[in-house]
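Here the complex is missing a single protein chain, while all its other protein chains stay put.
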Amino acid sequence: MEAATATARHVSDSAPARAWTWLRRNALMIYAGIAVAYMLIPIAIVGLFSFEKGTAQGEYWSDAFGQTAVNDSMIMSLELAALTMVVATAIGTLMALALVRYEFFGRRATNLLIILPMATPEIVIGAALLSLFITYSFDLGFTTLFIAHVMFSISFVVVVVRSRLIGFDRSIEEAAADLGATPFATFRLVTLPLLAPGILAAALLAFALSLDDFVISNFNSGTAVTFPLYIFGASLRGIPVQVNVLATMLFAVTVIAIALVLWQQRRAEQMASVQPEQEV
Amino acid sequence: MRVVLMALVAMAASLVLAACGGDDDVGGGSDQEVEVAEPGPPVEGEFNISNWVGYIDKGEGSTIEEFEAKYPGTTVNYTEDVNDNADFFGKLQPLLDQGESGGRSMFVVTDWMAKQMYDLGYLQEIDYADVPNVDANLKESLRSPAFDPERKFSIPWQSGMTGLLVNQALAPDIKSINDLFDPQYKGKVTVLTEMRDVVPLMMKADGVDPEDATKEDWLEQIDQLQEAVDSGQLRRFTGNDYIQDLTNENVVGVIGWSGDIALVENDDVEFVMPTDGCVLWSDNMVIPVGAPNTAAALAWADFVYDPKVQADISDYVRYVSPVQGIEEVNPTLAKDPLVNPPEEFTADCTTQPDPPGSAEDVQEVTEAFQAVVTQ
Partner (left out) sequence: MTARRRLVPYGLLGPGAIWLALFFVVPMYFMGELALRTGTFTEGFQSGFEVSNFSDALSGNTTQFVRSFVYAGTATLIALLIAYPLAYAIALRAGRWKLLLLFAVVAPFFTTYLIRTIAWKTILADESPVVSVLQALQLVPEDGRVLATGGAVIAGLTYNFLPFMILPIYASLERMDTSLIEAGKDLYASATQTFLRVTLPITAPGIVAGILLTFIPAVGDYINAEILGGTGTSMIGNVIQSLYLEQRNYPEAAALSFMMMVAILGVVLIYLRLAGTGAFMGDEEERG
């Protein structure tokens, strides 16, 4: 397949042949460029729209927060995502620790419990939760959204943290214990920092999942209006340009945040790879 | 692999379990007596109102700000979370059934929905002594609609006409609902997901009076709709999202709502009164059971029926205003037939009807229509 194209077996000196060779060598990367462009097209369109329509160029950027309804929904979404992130990451990390570190009765059932929500279409989860809330006459709103968001985020957190835990060198922890650290101190000073990248990735994922959710929220929001719910309503009648502005802002902020995290991680890894030699 | 098997077993088990338990009823109306909304004074505190998107003027000196200025100490939480009558009701019903409104003092729904809610005991009644402006300024033609002859539980927010929105440059010949089914416009026309708008309009085009129509008449029109779907004539079923399709010229003619013409960014598109007439409706302010701060709700209803206030709202939304007297405030606005349609303009129009018969009959017609929509 594409792997083959990169290995040019026949080399010729004529220009077309050289071009052909170059093309074959780089076909895969050219394809990757096109594919990535395809993935980014809609975002470019949204960014483009955020500058459109007004009387002055970029008018809606200076008035980015001029639509109270847009702001309120965005604030609610951010609050919800932050809260979901904290709770789901904490709960999920503990579960991942239990699953990787311990042999216990009911492990298989627990695995099932974690996998099933991911194998269930959102609409079924949303509808089922609504069935529960209807039966018990729950007040639909921020609380039910929070319950639902934590629920569907847990599984993803567990999967991400677990994959980090599996490749974890336990001898470092044992060394800490040998040096007299209590189990709690070991956990706090050794395990947690080493797990941090996995936990961070899981937290980001939980945040993004919560921020983006429409289907489950639509069933269980009651009076609350999150950003996606607002967009759905507004899309029916012509979206305020501010929505595009805020979406672009949000995108930019996440991009910067992730870039910082990646950079930080890379630095940490570099430092980690240097340290043993220094200490010896 | 075992995981999936276990899941199937678990689900089967839960079904069996489910069959054994659970006695609570779900749904059904409440048996409480109808309350009358408690008026002020004082008018103060938080006031939560739910309305449709884009249904009020915004920004500096908006109606909401003026209201807060008139009643110091009042905070209006105006939420645009009504996108669809059935959808909104579906989400709220479990609360209403418990005699709660989710903190809302008021919301805005279309005639038939208001009627359904009232019949289920979900709405409070309104004493007109508490809303003198409404009593004085509500247009004569809207004072005794069939669904609420005494206007006991509903006050119109805005009214509107369901008719045709047509791109005059691309389809100047669309004048009647039947023209939408002309093969030359195949795949370029849409209709609404609101059964009570679409079916009566089709009936009128076929010479059937929706007011006297039988269940069979409704079902026959739904069959015709099905044919139009099968032939590819109809492009989509839409809510307000036809606005974007009209702007981008994805469609040339649609069944749509009059005021939306203000939101279509395409100068060729105009509202066309169908030669067969239109469907008239109102979106109504209603006060649900368990509503907090009904005093503010009544004050709000009264406030927006002041012609000076109404003129601002009307100028922004461009729907048919239910308030008389705006001509003195804004004469140009009052001349707009979409805001203040003269009698001869709406002569052939019908007030939005419900399918006839019992609740089961209505359910049958609704299901038939929804089956076509979700095909």
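The letters A and B name the chains in turn, as written, and every chain counts its residues from 1.
Everything below uses one rule, namely that a residue touches a chain if its C-beta (ideal position, glycine included) is under 8 Å from a C-beta of that chain, and two chains touch if they have at least 3 such contacts.
Predicted model only: the values in this text are computed from it and were never measured.
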From A:86, A:181 or A:250, residue that would touch the chain that is not displayed: A:250
Chain A, residues in touch with the chain not shown (by the definition above): 1-4, 6-7, 28-29, 31-32, 35-36, 38-43, 45-46, 49, 90-92, 94-95, 97-99, 101-102, 104, 108, 110-125, 127-132, 134-135, 147-148, 150-151, 154-155, 158-159, 208, 211-212, 214-215, 219, 227-228, 231-232, 235, 239, 243-244, 247-248, 250-251, 254-255, 258-259, 262
Touching residues on chain B - with respect to the absent chain: 1-5, 7-8, 11, 14-15, 17-19, 21-29, 84, 86-87, 89-91, 93, 120, 187, 229-230, 232, 234-237, 241, 244, 248-250, 359-360, 363, 366-367, 370-371, 373-375
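In this text, only the chains that are shown with their structure count from here on.
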Whole-Å gap between the CA centroids of chain A and chain B: 38
Residues on chain B engaged by chain A in the complex (per definition of touch): 2-4, 6-7, 10, 22, 24, 26, 48, 50, 53-54, 58-59, 78-81, 83, 91-92, 94-95, 97-98, 100, 102-104, 239-241, 243-244, 260, 263, 265
Sites on chain A touched by chain B in the complex: 66-69, 108, 111-112, 115-116, 119, 133-135, 137-141, 219, 221-223, 225, 229-230, 232-238
